[in-house]
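A protein chain is absent from this complex, but the other protein chains hold their places.
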Amino acid sequence: MSKKSNRCASPVIGRRGFITAASLAGAAALTPSVVAEAMPIAPDPTNKAAAPSKLVADATSSDVELAIRYLVVANRILAHENVVDAYGHVSMRHPLNPEHYLLARSRSPEQVEIGDIVEYTLDGEPINDTRPPYLERFIHGGIYAARPDIHAVVHAHSEEVLPFSISTTKLRPVIHDGAFIGAEVPVWDIADKFGPDTDLLVSNIAQGRDLARRLAGNSMVLMRGHGFAAAAPSLYEVVRLAVYAPKNAHVFQAALLLGGKVKPLSKGEIATRVGGPSLKPDTPAAMRAWEYWARRAGVADLLPPRPGK
Amino acid sequence: MSKKSNRCASPVIGRRGFITAASLAGAAALTPSVVAEAMPIAPDPTNKAAAPSKLVADATSSDVELAIRYLVVANRILAHENVVDAYGHVSMRHPLNPEHYLLARSRSPEQVEIGDIVEYTLDGEPINDTRPPYLERFIHGGIYAARPDIHAVVHAHSEEVLPFSISTTKLRPVIHDGAFIGAEVPVWDIADKFGPDTDLLVSNIAQGRDLARRLAGNSMVLMRGHGFAAAAPSLYEVVRLAVYAPKNAHVFQAALLLGGKVKPLSKGEIATRVGGPSLKPDTPAAMRAWEYWARRAGVADLLPPRPGK
Amino acid sequence: MSKKSNRCASPVIGRRGFITAASLAGAAALTPSVVAEAMPIAPDPTNKAAAPSKLVADATSSDVELAIRYLVVANRILAHENVVDAYGHVSMRHPLNPEHYLLARSRSPEQVEIGDIVEYTLDGEPINDTRPPYLERFIHGGIYAARPDIHAVVHAHSEEVLPFSISTTKLRPVIHDGAFIGAEVPVWDIADKFGPDTDLLVSNIAQGRDLARRLAGNSMVLMRGHGFAAAAPSLYEVVRLAVYAPKNAHVFQAALLLGGKVKPLSKGEIATRVGGPSLKPDTPAAMRAWEYWARRAGVADLLPPRPGK
Partner (left out) sequence: MSKKSNRCASPVIGRRGFITAASLAGAAALTPSVVAEAMPIAPDPTNKAAAPSKLVADATSSDVELAIRYLVVANRILAHENVVDAYGHVSMRHPLNPEHYLLARSRSPEQVEIGDIVEYTLDGEPINDTRPPYLERFIHGGIYAARPDIHAVVHAHSEEVLPFSISTTKLRPVIHDGAFIGAEVPVWDIADKFGPDTDLLVSNIAQGRDLARRLAGNSMVLMRGHGFAAAAPSLYEVVRLAVYAPKNAHVFQAALLLGGKVKPLSKGEIATRVGGPSLKPDTPAAMRAWEYWARRAGVADLLPPRPGK
């Protein structure tokens, strides 16, 4: 994995956006007006290659503080939108150190606060924290190690998705917001490599790495009888994927039951949608969704104000 | 399209109702007691032809202010009733200029406020507004241009309706409140004309016009793998259609699964129901629903008080 | 219909319970402590025949005031438990005059207040009220006229029940709380007698009477493509029936989909359950449900306090 290519990609506004170099002393000191000055600057959407190296020069500790703030918001959104319940978690690659990631200590996403976010090595070792970690943190490290392009990961047990994890009927994207799950959604059966007597949990790094191998270059992998892991280049993208994957699964299931023929998205539609404007984290359509989800979850005051307000 | 025939149809109380000529200085100044004086006067339900010309004389700028107020209420209702989420939108033809329509700037319906409503040309150009618009505003303009009888449009992605957009099984009205979707609900597949590589979004006026052609003279068109567009002569009618279309789809799907034979509404029942009293925007049954939906959405204070209170 | 047999049956605490003769000046004056003195006295559960004549002597105007209070509570419960939405209604035979019934003016059940309750003749004429009535009030009068044993009626459009109204698959009671729908649930198709061009609404007394004929001696009748009407000897019983009928329908549908054989309730089980202790309106199990539903709906303060508190 190349450190350089990941170094300063802002996990919030996407791999091509960046944060201005406002000096933010600490998360506790982040008032809305201060954060307002740290608004995203519109990136050049046509220049994917140039951006990362440019961003290196601007990376500061405020990236981390804003990242933590957004990660808390993502936790609350996923809880409020019923993607996670007492269990499930969301992480983000560390903005300054691609060999580390940020993840809450062992706490339900609905309760996660700024002080709960912990830094981990890719092997799952906490940095300067002794509180109990999530048992399944190895899902995150396994994927970050295997996929330099990935900056955010969600693990969840959505009821609508789970049937496809135990059935030979394959999950497919059938609605435009389901395109984000990708054309291929592999199923990882822990029993294939680790035998028929596990508790199904990803409880060590070897299992995390095996899961990442099954994910391969896709955006989502189902975990048989357990849930899914979703991976994306930014936090916004992985939240959107995790929110709409259950809806896509539900619509697909219902359409199958109608008895007629079902038309899924074409490969071209999937590719165009994933690369299209509403997925990009710094577009109005993306900001609209962040605002909507965060307001509903009661954490809108953790977000920087929207441009144009 | 004849301007005259649309000129002063009040988008709120329907094409045959009107607003008394209270002079309302601006939306911000609308107090409940002032709005109370602008209550609908019962139209002659048997005289469709006579009303429009009569209404011309009464049209004032207060029509626009009341229309905006109702449009905000409609946004909040559709969000609260789970017809729309972060995405989806509702518009209304401009009460004074049928070549323009009113639609929120790019914001989730649950957050739309009076100041968010923008005026657009039928081609989707904003009038005096520089804030980001909805990418898919062309759905609205396309329909208003093709259908002079239509004064309000909803675009949404309801999960209950979506299965019918990707299945060869056709959606049909089976419950009395589902009659409003009409006897025929065509499916528009963007790929038919725009090829297999779109992102499924209606992102230019050519696509909006093609969608309107598929809608033709019906009340609702499904958009394959994406959602639906609903069109009606008044805002009340389109909100009701959008609220009950998912229920009708759900009941139809469940009935199909029961395995027996299913009896849909007859053509006569659909026609009678659509023309019947509870659909009319200025009847007690309609006012009852506005009050119910608006209270639940927490925006009842934006509505004029109900007669008899 | 015999007036005598219905005269003083308290619609709240059932045909065999009664209210002590506390002098209650009016609904507005009913404080919780005053109402506490008007608690039900345990009836003799084995003596159905003796009770009514005894009750005649105790009937006072406070019966009506308490009835109205409970009817408001029933409206709110049915709304909160998703049995009704903007539409649907619940009525009660008048405690002092079995030829009249009590029903809200045209207002959504979630908004009904004490002042909204109106007295109607069995033909649907309001007594001293000029506010718009429900169009479909004839459902209630039709049933009260045909069934002297019935003291409360609900009309609703529950999504879980509706599929059975349009399918040849018959609804059956399969869970113990579903027993209240009865062994036989007929389907009334308005088209059978009134032709294929109605709007499906019960909009005159002839249609109400025809519906009651199809209901016959049962507890519930489905209305094709429209909803259901439920009838019971007391308000508690009809609320319970209306709350659990959708659950029974949902469980039955799901069981049918499992593909195996389904065992419904036996005739003996239905009869025993309907006559059993938890259905009786004045038992602890019934009081428990009233308290639960009313608290959730935010109207517990309208109920008299529970014995033993």
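As written, the chain order gives the labels A, B and C, with residue 1 at the start of each chain.
Methods note: a contact is a pair of C-beta atoms (placed from the backbone, for glycine too) under 8 Å apart; a residue touches a chain by one contact, two chains touch by 3 or more.
All of these numbers come straight from a predicted model, not from anything done at the bench.
Every shown chain touched by the omitted chain in the complete complex is listed here: A, C. Residue A:L257 is the one among A:I114, A:L257 or A:A271 that touches the chain missing from this view. For chain A, the list of residues touching the undisplayed chain reads 85-87, 106-108, 110-111, 131-132, 135, 157, 159-160, 162-164, 166-169, 189, 191, 195-201, 224-226, 253, 256-257. Interface with the hidden chain, as seen from chain C, comprises residues 174-177, 179, 247, 250-251, 254-255, 257-266, 268-269, 271-273, 276-278, 284-285, 288-289, 291-293, 295-296, 308.
Quick note on the criterion: only the chains that are shown with their structure count from here on.
Judged by the touch criterion defined above, the protein chains link up one after another in an open path, with no loop closing it.
Inter-chain centre distance (chain A to chain B, centres taken as mean C-alpha positions): 35 Å.
In whole angstrom, the spacing between the mean C-alpha positions of chain A and chain C is 50. For chain A, no residue reaches two or more other chains under the stated contact definition.
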